Each structure stands twice: as structure tokens, then as C-alpha cells.
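To start, I am sharing the structure in question, which I have written as C-alpha cells.
Apart from one protein chain that is not included, each protein chain of the complex appears where it belongs.
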Amino acid sequence: MARRNDGSPNTPDRVGTDGHAEVERFHDPGLPPHRPRLADKDPRAAKRAEKQVAILFLISIVGTILFFVGYFAIEIDEPGSSDLRLQNLLLGLGTAFAMFGIGIGIVHWAKTLMPDHEVVESRKPVTKESERAEAEQILGDIIEETGIKRRPLIRNTMLVAMILAPFPAIAIFRDLGPLPGDVLRHTMWDEGVRLTLDPTGTPIRASDVTIGSAVHVIPEGLNEAEHKLEEKAKAVVLLMRLNPEDLSPSEGREDWGYEGIVAYSKICTHVGCPVALYEQQTHHLLCPCHQSTFDLTQECKVIFGPAVRPLPQLPITVDAEGYLVAQSDFTEPVGPSFWERG
Amino acid sequence: MSTSTAPYEPKTNVGRITNYVDQRVGGSGMVREFGRKVFPDHWTFMFGEVALYSFVILLLSGTFLTFFFDPSMAETHYDGSYVPLKGVEMSMAYASSLDISFDIRGGLFMRQVHHWSALLFVAAMSVHMLRVFFTGAFRKPRELNWVVGATLLILGLAEGFTGYSLPDDLLSGNGLRIIDGVIKSIPIVGTYISFFLFGGEFPGTVIIPRLYVLHILLIPAFILLMIAIHLFMVVVHKHTQFAGPGRTNNNVVGFPVGPVYAAKAGGFFFIVFGVVALMAGMFTINPIWNYGPYDPSPISAGTQPDWYIGFVDGALRLMPGVWEFVIFGYTLSLNVLLPALVPAGILFALLFLWPWLEAWVTKDKREHHLLDRPRNAPTRTAIGVAGVIYYCVLWAAASSDLIATHFSISLNDVIYWLRALFILGPIIGFVVSKRIALALQRKDREIALHGRETGRIVRLPHGEFIEVHEPLDKYKQYKLVNFESHDVLPAQPNAEGKITKTEKARGLLSRIFFEDRVAPASPAEIRAAHAHGHGEVEGEREKKAEVSGH
Partner (left out) sequence: MKALSQRRRHPLTAVALLLMGLLLTGGLYAVASGANEAKAQTSTFSAEDIAEGEKLFIANCATCHGMEAGGTETGPSLVGVGAAAVHFQVGTGRMPLQMQGPQAMEKPAQFNEEETRQMAAYVASLGPGPAIPSEEALDTSDADVAHGGELFRVNCAMCHNAAAAGGALTQGKFAPALSGVSDAHAYEAMVTGPQNMPVFNDATLPPEGKQDILAFLNYIDDNKSPGGAALGSLGPVSEGLFLWIAGLGVIIAFTIWLTSRSS
């Protein structure tokens, strides 16, 4: 067998001390001699240590008082102000001193004044070999007396019964939530639903959206919706205006924008964070959670990061009064992928 | 107990009290067993205690918080005293968290105590596990306790994450949003699990109360149970100790519980509490008032989980945008599923299996109560370092945006570099740390054989110059030479004389593990070194000094 050794030139090829190998071992010199501490030799040092411990305990008492000062003496008119900060600091310092005083005091006491002779205790095996044999015998007898080995009918029926019995405990959790159905495929957007400002709900005119701006949008009526947050989690949209020549809509999507105004779902197709960072010169959208980057000029194709699918686009147009409205719902489910998405 | 003829009469007050208790519920046996039980003393043995104590602090501060926290997700308009949120629509959970912070005296302090000690709890468990790993304390008979410890770590992560989500602020809400996205990527059942967990569509109105029950009831109960088992096993096994003069595999050398160890350990609880209180008083943690209530539309730059979940978030960030498939009309989102499950899965699988893996490779079935110095188990140490680097790369990835802004580099470049490091880092770490461990062993060997360099150059009568080496005292020398060094154990034929495939694999692993080794100096070598005088050995010594980098 080709075996390299440790590489040191003066080490013979030698079997290591694997415990069982018959190799000469060093003689254990035993515990080093005990070295007495200052406090052991000098009564004055012991007295000094005693005083130090007492002072530490006194510091703890002062700390506790400090806590009460912080708690009762500070009036907080307005929590944004520095009063609360001061109170929090005093409570913290008070508690810290109270604790440090006791803790350091006790440890100092133990280190300097309590006996510091190391004690040797021998280890015992977890159990004795003989006891293990006895236990095996007892267990064997118990199993034998039940007859479970001799009566397979009982054993098998019992196993089946015991396997089945926990299932109700799982099934009873069925009503934790409704089945998904197709709610993930629909949002509040629909033909003619106006785009409104988040969070105020003010409708937006096409002329309000100037080149370079990014507007955070919710559907009209969202603030009054019954399941507001659930609807908002699907329906939030980012509205941006570019020079129309910067956009390159694919076939069938040419009229999804309006004069360079385009609306894209704000929910990341990765795991659902709001993709809210719009760089108006590069036309990139960045998700702050996992850095997926979408290129607005390529219909929000992913150009960096862990997301795969482009952000869904909301087809928009303007109504008779000049307000931006959706042409329809999103044409695909928004947000993170899920199994049934297809 | 009292078979002796003369009945026991307590002589002291303490004796009278214990006698009273003992006659009713027993306990003198406990005192005899534990009163003078010996615990070895080493600073690295304290991290388990730090974890235990921070858990106690968590229970205390958490109980305070439950008295004021309302986990309801019902909508309300904030009416507390923090001006920048006056009148803002939010959930009761968030409003009551704000009330705890601003309108209940000491509430902010307790929140910060709770959160700092939560971070400390997981950190202390991690460091404790690293200590146990690198010193080989997980070996027989402590394998099961290692598993209990690893389970505690997972429970700690779960407890931390559920707690992080409770205030229903913007930061934690987006954390839940990410969890929802990850759950939805699970094939077949993902959407259903998401709907069951959130009681319908995300975010719903039930997730906070449900997480609250998990956070204050179920998970802490499991943690307490596991801690009880963990400590029970520590008592059964007795603590490990580092090898040294007088310290053998068959004894424990240290301080008895009463009084020294109990005083130190008890005092240490107050010290840990003091450190946490100091942090809570002086440093803001989780300023929920900055983040605002959860709303699915806004988000803050720098949205990150607490540090212990960071490595999963980092994995999500490192994954390139590939591998989302649509098969027969169903979406398989491996770009989410893979990073969410695989790196953490590998980490914890290796963690749980390691004691058996190592015992299988070494074929070592003996009990080990003596710890290895990390350098004396170079391959294990190297694997540990590789694991740490693997974890740290993922961890760093979770703060890629902050690394970019603080070091003025491109966010994209940070990700590219970390992707490369994710593969290369552990390999480099393995090789380098193994070499360092071997080099340190050689240094030890040199010192054991030749003593310490004194720097004194002496000219011998025949003109030769030598450096005087001061021999070690027997205690120090024993410390350097008394360790076990495993050797390659090639594949062994079984009872039928055949070498099985698994045995071949084991033999191969054994070679990888122990091919490069530095054997401890033997008494014969030391005698030889002394007999030689130093002249001849000196030339060799210099050559080796280069190798060991000493």
C-alpha cells in the first residue's frame, strides 16, 4: 500500500497510536502541583478580595436604584423625543449594573476565596455490562409474554389500526384554509377599472404621468374592498412613462400601453416582493429582496437575478375623461410561480 | 436509607431543613450525586451555558411581552403617541407592538432585551456546536446528544422566525411574503399549504395569531423538552475535557458543583443578562416604528431576515434565474425550490449524520471523553472550516446589497463573486486549513522533541554555532505528545473474506482523511533527540521550519 507519511524527513514509517497498537506511551506525570493563590497565602489579599466582592454587590444595588430612577423619574411627553431614549438607556444601564454586580461579584468570590483545588472524579460506564444483559432478558420476556410474535393476526391488525388512527388528527386541520381554486389567477383589474394612486386612491390622467416618472398604482375601489390586503397583494402596479421609441412591444401587445405609458405588476415573479425600484435612465426595475432585475424596454424580461419570468403587463388605455384605465385583468397570474400555474 | 442502628439526627439548621424535605420527597441522593459532581473548566465550554441563559432571559422577557401584545390582524387606526404613525391604518398586532415600545414603561427595553437575547440564543448555540464539532466531543457516547443539540438549533431558528414575524411590520411582512413564495414553489401541494397556512390568500387575517401560538406555546415547549434531555445526557455522560497531565479518558478533573462551579455558572447567568441588558439599553434592535405597518405595496431597501435565516435568503439571492419548467401544464419552480431547500438540507443532513459518518470511516467504536485539539484532527477541522465558509458565503449573500453600498462596488459583481466563492471557498478553505493544522502539529512535534528556541546562540569548542533549546517541563511536554492520531485503515475483508463496495468506499475515505498525518512524538524519538545533541537535528529543524511556516 502506498502510504504517505507526515512528510517530515525524520519520522520513521510507524504505526500511529491507534489506542490498540502496542506503542510505547509517555508516562502521565499527573496533575501539576497546586499553586496557591495570593489570597491563600496572604490574609490581607483575602481581605482585599472580600472587599472587592462586597463593592461589586454594592454596585449591583446602585444599578437597581438606577433602574427605578429611570422608570419613575423620567416623564415622557413625546416618545419621539430623547426622553424615551434616556429612559431606555437608564433601564438598560441599571439592569446591566445590577446583573454585572451580582454576576462578577459571585464569580470573583468563587475565583479568589473558594477552594481552587481541582478534584478528580472517575468516570463510570453509562451502565454495567451485566445490567445490560439483564435488561435484554427482561425485555425479551415481556415481548414473549405478550405473545405478539406468536399471534400474527393480532400484531397485523393492531399495526394497521395504529397506522390509521392518526389520520383524523391530520384531516381535522383541513379547515385551516380554503382550497386555492382559481383566485390566484384573478385580480381586481378589469375592463375600465381606473388606475389610482397608492395609497390615496386618486385617479390618474395620462397627462399626469410625465417621462421619467414612476407611479405606484392600485385599482380604483381597492381601499373600500372587503379583502383589501389580499387584493392589494395581487393588484399593485407600477406605472412608468418612457419615450415610445424606447419600448419594443411584441406582437399583440402593441396597444397595451398608452403613448409610452406602461403598467407592470409590482409583484416579483420570484417570491413576491414588490419590485419597486425603478431606474429611470436605464429603465431597469430592481427587486430589493433578491436583486432580480427586469428590463422595461424588453417587456420586463429578467436580465439579472433569480427570477425567471418577466413581470406581467397590465394592458391599459384612457377613458373618455382622459383617465388611465385597465383594458382587462392581467392575462396571466401575477406573483410567484405555483404548481398549478402552468 | 437508614439501616444504621442510630437514627440520623440533623445537627445544623441546613440539616434540619434538608432532613424535612428528604423525609417527604427524597433528595439526599441527589445532593450526594450532584453536590460534588465535577465539571472541567475551559472557556470554550461556556457557550452552551450562554445559550441556556439567553433562553431563560427569552422566557422572562417574552412572558412580559405577552401581557401587552395582541396578535390580532384586525385593522385599526393607530392612536398611540408616536407621531409619524398617528392615524395610520394597521393591524392590532402592529399597534400593540408600538404601544409596547412607546406607551408602556420599560416595554421598549423588554422588546430589545427579547430580540437581542434571541439573536444571542442562536449565535451561542451555533458557537457551542462549532466547539463540539472541532473538538470531537460528538463522538461516542455523545452522538445522540449531538442530534438533540442540532434539533435545538432548528427549533431555535423556527422560534426566531415566528417571533420576527409577529409585529406585523413592513420588514417581517415582506419576510412572510417570501416564505409564501417559497411555499408556493413546492410541487403539487405548495399552493394548498400556502392557503392552509395563511387561511386563504396571502396575507389573510390568521397568520399572525397562528405564528403566535407556535411562538409562545408549541416551539418553546419542544425547546424546553429538548433542553431537559440535553442536560440529562450531559449529567449521564459527564463533561468532556481536554487531554493533559492527569486528565485521562477515565476521569474528570475540574471543580465540584458545590461551591465553585455552581458559583461560577450561577454568576455567569447574571453576566450574560448584564450583557444583554447593556445592548438593549444602548443599541436599537428591530426599530419597527421605522418600517411602518405591513402593506403588500411598499418595501424598504435592505430587506433582510434576522442573521440566522440569512443563509437561506442568501441562497435565494445567489441562484441564477434558470430552471423554471412548465411540464404538462404544471410549473416546477426550481429557481426557488432548489436554493431554499438544498443548501440548508445539505448542511443539516451532514450535521445530523456526522458522528456516524466519522465513526464509520475511522471504525472507532470506543468511548471518547478526551477532546481533540482541532489541529490534531486535521481533516475533521478542514471539513468544519469548509462548512463554515460555505455557510458564511450564503450568509454574506444575504447582505449583498449592503456589501455593495458600503464598499462602493457593483451589486451585480458582489453576486458574481459570491457565486464563485460558493463553489471555490469551501475547497480553498479545506486545503488551507488542513495544511495549517498539519503545520501546527509539526510545530508541536518540534517543540516536544527539541524544546523551545531561546534565541541564545552558543559557540561550541570546535567552532560550531548552535541555538540553545530549552527543554519543556514534563507537563507541557505531555500536553504536546499525548494525543491520538488516526492512521489510514484500508478496506478490510469481511467474515467471508470479501471486500464489499461500501468497505472499499470507507477505505477510500479513510485514505482521504488520514493519508496526511503527523504522528505524535514518541518517547523513543525524544530520547533520540536528546542523545543526538542538537547539532545534527538542527539542520533538519531548519528545513522543517520552512514547511511548518513557523
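Each chain carries a letter (A and B) given by its place in the written order, and its residues are counted from 1.
Note that a contact is a pair of C-beta atoms (placed from the backbone, for glycine too) under 8 Å apart; a residue touches a chain by one contact, two chains touch by 3 or more.
A quick note: this is a predicted structure, and the numbers were derived from the prediction, not measured.
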item	value
Identified contact with the non-displayed chain, of B:I299, B:L338 or B:A437	B:I299
Contact with the hidden chain (one of B:L218, B:V257 or B:M282)	B:M282
Selected residue (touches chain absent from view) among A:T127, A:T146 or A:S213	A:S213
Hidden partner chain, touching residue among A:D255, A:E279 or A:D319	A:E279
Hidden-chain contact residue, picked from the options B:I104, B:A404 or B:L509	B:A404
Missing-chain contacts mapped onto chain B	41-47, 50, 83-88, 101-102, 108, 112, 116, 119-120, 123-124, 127, 170-171, 264, 267-268, 271-272, 275-276, 279, 281-287, 290-292, 295, 297-308, 310, 398-402, 404-405, 408-413
Absent chain, residues of chain A that touch it	35, 37-39, 79-82, 84-85, 88-89, 92, 107, 111-112, 116, 197-199, 204-205, 207-216, 240, 274, 276-282, 284, 286, 288, 291, 293, 304
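Quick note on the criterion: only the chains that are shown with their structure count from here on.
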item	value
Mean-CA-position distance for chain B and chain A (Å)	17
Residues of chain A touching chain B in the complex	1, 3-11, 14-19, 23-26, 28-32, 71, 76, 78-80, 84, 87-93, 95-100, 102-107, 109-111, 114-116, 118-123, 125-126, 173, 176-180, 183-184, 198-199, 216, 218, 227, 229-230, 232-234, 236, 266-268, 270-274, 276-277, 288-292, 302, 304-309, 335-342
